[in-house]
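One chain of protein is taken out of this complex; the other chains stay put.
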Amino acid sequence: MSEAIIKVENLCFQYPGRSVNALQDVNLEIAEGEFVALIGQNGSGKTTLIKHFNGLLKPSKGKVFVKGKDTTSLRTAELARSIGYVFQNPDHQIFAETVRDEIAFGPKNLGFSEERINSEIERVLKEMDLDVDLDEMPFQLSRGQRQRLAVASVLAMEPSILIIDEPTTGQDWKESILLMNLVQNLNDKGHTCIVTTHNMNLVSLFARRVIVMKSGNIFLDGATQDVFRREEELLTAGIKAPDVYLLARSLIPQVQLGKPLTPQRLAELLNTQSNLG
Amino acid sequence: MTIVLEMLETGKAKSPIHSCDPRMKLLWWVCFIIVPILVTNPIILIVFTAFIWILAGVAKIAKKMYRFLIVTYPIMIGFIVLTWPFFYKATPDQAFLFNWSIFHVSVEGLIYATAMGLRIVLALTACTFFVMTTDLMDLASGLGEFLQNKLGISYMYPLMVISSFKFIPELSGDYLTITDSFRSRALDIDSGSFFQRLRKLAPVSIPLIDIMLRRAQRISIALEVKAFSVNNKNRTFFKEHRVQAKDFLLLSTGVLALAISIAAVILDVAKVEMFF
Partner (left out) sequence: MEGLITKKIRWGQKFGTLEIALTIIGAVLYGLGAFSTMSLAIGFITLRPFAFIAVIWGVMFGPWVGGLAALIGNTFISDILAGWFGIGGVGGAIGNFMMAFIPGLLVSHPKNWKSVALWGGIVGTLVCALFVGGWIALMGFAPFEVLFTSVLISNIPPNLILAPIISAWLFPRVQKRGLYWRDRLESAEAQSLDEEVEEVLEE
């Protein structure tokens, strides 16, 4: 594992006017190039935690370091250079009259040159598989395209870390898989990706590491296949492991999984088992 | 925004005064709206203001009220002290400190300005006390019941007021999410002069308006599916209010203050001019 790109030390956070801590003594390290899924019930503190990564929230206690720098002293606008944060609802951020202006907004704020912005626009459209006219109105795009445009407009700022909050809410399965595949490609190219979601099937298909939050704390943290094998504990955090793991547990409880489980892999494992038997 | 939410929350706290009938508190407050209109005698005004602060202590909101009023008192008083001395009618027998063209400051003018400031202080204190001890939605619902059943006025009007309070947190939430999403795209909203910041907020307003219009359409559907109709005069109410002895006790303090003020007017001691 390479060096930690995000480091959280004893982080506590309390929303103003509330008596309960939204985050309670969180410790966490995320290495460069990881693909992390952050899961947990609504209100477990997922969004509060990731909002600390790009400085939208500042710790009440403890520290958050991004690339070795303490976020307390940095504004979100400064952190945006290294951390891209895509919000859940693309309609909360899309404002421009054209796709081009929408994507160019972030890079312009960072003072990129016009040439660089143009090449960025071309690159991110390709990365997000957006085959649209640059002069089209973003509001006329489909929901899935708007979501990908939102990711593209964040990517255009060339962040090395990408945080995506619930990217698949309200999306059909095809769009969700498409988007997650694109995120996977970014991860292969070296981006650190952090995704929050309620869709466990997607988590098991894409994430290499899973962090489970429960009432403001990190409840479980480990390789995807290890976390999903702990069904009872997951249930206490309000999460049901994907069916394929439940199936594997009852059929081949003794087998070491080694990597995340997909239906195909389970079938292969079962085949080898029956051949052995 | 947070201060708005805090004030609305404070109104829902528990204390002997919070639990009084909201409609009685409204009447109490009406008394204290009339008092400063009748009275400019600084002594009476100070006594009444002090009395409300004592009630604030009983309601356990004195600290919060102080935190709020410490900001608004100086604004209002500052204004009064700065303007009234100039407008106070000059008569030759006044003790002038400053007299040039239409601008003149006299001792009488200053005393008058102080009295005007104290009137506003009393009005501010009474209003803040009322808001911080009353669940405004409960009040609107109670009044709505009265208006519909006694006067035949559609529940639409109270509903609009109640819903406005209810949607404050939601709309400010929308606003915060949207500004956060722009911050995440390196828009530096938090620096620059006031006008620079307004300019930066221009792109933010587009998704905001869009979300607002969509929200309006959703509220409309929600009302529709719950069979809300403007012309329905037979709506029933879930929460019924009953007036208790302590409600009258609270109201009687307001009525007493009003009575004192009226007596002061009759005895000709209500006006600040008696000190000149």
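Letters A and B name the chains as they come in the text, with residue numbers starting at 1 for each one.
Quick note on the criterion: a residue touches a chain if its C-beta (ideal position, glycine included) is under 8 Å from a C-beta of that chain, and two chains touch if they have at least 3 such contacts.
Remember, predicted model here, so these are calculated numbers, not experimental data.
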Which displayed chains the unshown chain touches: B
Residue touching the undisplayed chain, where the options are B:64, B:119, B:183 or B:241: B:119
Options B:53, B:167 or B:237, residue touching the unrepresented chain: B:167
Option touching the unshown chain, where B:106, B:128, B:141 or B:181 are the choices: B:128
Those residues of subunit B which, in the complete complex, touch the missing chain: 1, 3-4, 7, 29, 32-33, 36-37, 40, 68-69, 71-72, 75-76, 78-80, 82-84, 87, 116, 119-120, 123-128, 131, 136, 156, 159-161, 163-165, 167-168, 171-172, 194, 198, 209-210, 212-213, 215-221, 223-224, 228, 230
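Operating definition for what follows: only the chains that are shown with their structure count from here on.
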Subunit A and subunit B, separation of their C-alpha mean positions in angstrom: 45
Footprint of subunit B on subunit A - complex, ascending: 16-17, 51, 54, 56, 75-78, 80-81, 84-85, 87, 89, 91-96, 105-106, 109-110, 139, 153-154, 157
Parts of subunit B lying in touch with subunit A, wherever the complex brings them together: 2, 5-6, 9, 174, 177-178, 180-191, 203-204, 206-207, 210-211, 214
